[in-house]
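Only one protein chain is missing; all other protein chains are in place.
When the chains are written out, they are named A and B in that same order, and each has its own residue count from 1.
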Amino acid sequence: MTHNQTSAIVESPARWIRSRNRWTIFEILFWIATLAPLYFFPAYLNLASQVAITALFALSVDLVLGYAGIITLGHAMFFGLGAFTAGILSSRYGWGEPISGLLLGGMVAALAGYVTSFLIVRVQHLALIMVTLGLGLLTFELANSLRWLTGGTDGLTGISTWKIFGYFRFDLWGYTSYAYSLAVLFLGFLICRLVVSSSFGLALRGIRENVQRMPAIGSDYKWHLRKVYTISAAIAGIAGALLTQTTNTVTLEVLSFQRSADVVVMLILGGTGRLYGAIIGAVIFLVAKDQLAGINPQYWFLWIGILLMAVVLFMPKGILGGLSRLIRRED
Amino acid sequence: MVLSTQSLCKKFGSLEVARDISINLPAGARYALIGPNGAGKTTFINLVTGQLKPDSGRILLDGQDITRTGTADRVRKGLTRTFQINRLFPELTPLESVTLAVCEREGVSANFWRGLSAHRDAIEEGFAILSRLGLADVATRPTRQLAYGQQRLVEIALALATKPKVLLLDEPAAGVPKDESAMLFKVVANLPEDIAVLFIEHDMEIVFSFATQVIVLVGGAVLLQAGPDEVKEDPRVREVYLGSAHV
Partner (left out) sequence: MINNIVIVLFDGFAFGMLLFVLSVGLTVTLGLMNFINLAHGAFGMVGGYVTVMLMRQYGVPFLLTLPLAFLGAALVSVVLERIFFRRLYRSGELNQVLFTIGLVFVAAAGATYFFGTGQQPIVLPSWLRGSVELFGIRFGVYRMFLIAVSLAITAVLFFTLERTRFGAKIRASVDNQKVAQALGLNVERIFAITFALGSGLAGLGGALAVEIVGLDPSFGFHFLVYVLIVVSVGGLGSIAGSFLGAALLGIGDVAGKYLVPELGSFLIYLLLVAILLVKPTGLLGKR
């Protein structure tokens, strides 16, 4: 194998690089399969929308955690900012146009991401985890105290989302919600895929692999980190706004530590640094939660706890990482 | 002079690790920096490249004062180093690693909306550097899988990708068996002529066959700078080496 490969590279190393980012048949099948709930499981469309939204959120975390190596326990901050932006827009100002709501939610989150990124790049290790955690908790408390704006513990009510493109009405069964969420997820995925397969994505992987080397090859890596943090915040904000628009409610839960922790858990579960790990992790996590928590919420904690410990001990690269090692397609 | 230091001083507490170091590196230099363990050789490189800040003194690159410039900026201005202990990107392939360095140099690594393969020139330049160092065969394997000697070459390849005017090699052959280290230094000798090279090396045979000038550092200060033959004969150098280096 190596010999053929070598001669192919000698002819065109650029082509070899491109071949590594080509769409595979598995990917195409995967995205076709995401349409299944619309036709085969209409009873689960609401769950499917939740999964799509959470997967988008998990993708945003994969950018910073899986690619740039920033461990964050406070990313719900950006999800929540997006969710509240869309909610406030509709409930306080009566503007329920979905696409602009998404974009505005993303922009507000991106702004917060840009500002906080200056803090994030200053610290490492435990201090980094604590700063992300602290910022997340801070935002939660702030939202809690700004009752006039956020509704406090009651959350926002009276949100209504207009038809998408003035044409697709949000229906009771959730067809529109799922199609909309899936479409946004797919677009978000395309953006993430573009980002990680660009030269910028290569620089991020360099940071993850050996941040100390980066200045020695002339890299202003802190600027890279700030940028990916901002991009990630924007995507998380869009995911949050999407949740508001498809459920027509926002509560403080969108900003909670639980949400920050859950998203990291699903990402680890699926496997970091490979985008699809974020999506698979969200699917498994939320479907399992739906099934198990129905029986008894406390058992859910037990299962997720055991699952986490098992993944760390036996599958440090997550489910996708474990699978790919089994199939020996990579690594 | 492409690189000059003027009276560099650095103390760690009461320990003087650099004392009044002034050296000049002309374009195309092949200089060796030698001295017993603890003489401050790596510290000197850290000072020049900006990992450490000098207490006093100046560093000039092409006549421009870079004493307060950050490490990454110095690299972009053409002052690059390698490390005594590999600092590579284990999961990236050499091709990706070197391409990354080229992209950083060209300022395209901030571009996140075009695929990496669109930067064809950068990739091909990266591959050319690897080929020149005999790494074409392993260019697409994860770096961590490479033999140690090959990894030492990737260190150099990464540095070359920054298009340095001055290249500081911190024991490029550290940990490499003797027969391989000669090969490694052939690579160093064949580096483009316009690059000024300063290398740290313990093997005197290699030092005397590859260096045109030798700088001897003892106790954080320059003891002597001269041609290889002169250094070989200098009684002070002999004493330093026979007296303490072989402990």
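The criterion applied here is as follows: a contact is a pair of C-beta atoms (placed from the backbone, for glycine too) under 8 Å apart; a residue touches a chain by one contact, two chains touch by 3 or more.
Only a predicted model underlies this, so the values are computations on that prediction, with no experimental measurement involved.
Although one chain is omitted from the display, it touches the following shown chains in the full assembly: A.
Only one residue in the set A:122, A:169 or A:325 touches the chain that does not appear here, and it is A:122.
The chain omitted from view is touched by exactly one of A:46, A:144 or A:324, namely A:144.
Within the complete assembly, A:261 is the residue of A:103, A:194, A:261 or A:319 that touches the hidden chain. Interface residues of chain A facing the missing partner chain: 65, 71, 73, 119, 122-127, 129-131, 133-135, 137-138, 141-142, 144-145, 257, 261, 264-265, 268, 298-299, 301-302, 304-309, 311-313, 316.
One rule holds in what follows: only the chains that are shown with their structure count from here on.
Between the CA-based centres of chain A and chain B the separation comes to 41 Å, rounded to the whole angstrom. Chain B makes touch with chain A in their complex at residues 49, 70-73, 75-76, 80-81, 83, 87-92, 95-97, 99-101, 103-105, 108-117, 119-120, 122-124, 126-127, 136-137, 139-141, 158-159, 161-162. Residues 2, 5-6, 9-10, 13-18, 21, 194-195, 197-203, 205-206, 209-210, 212-221, 223-224, 227, 231 of chain A are the ones touching chain B in the complex.
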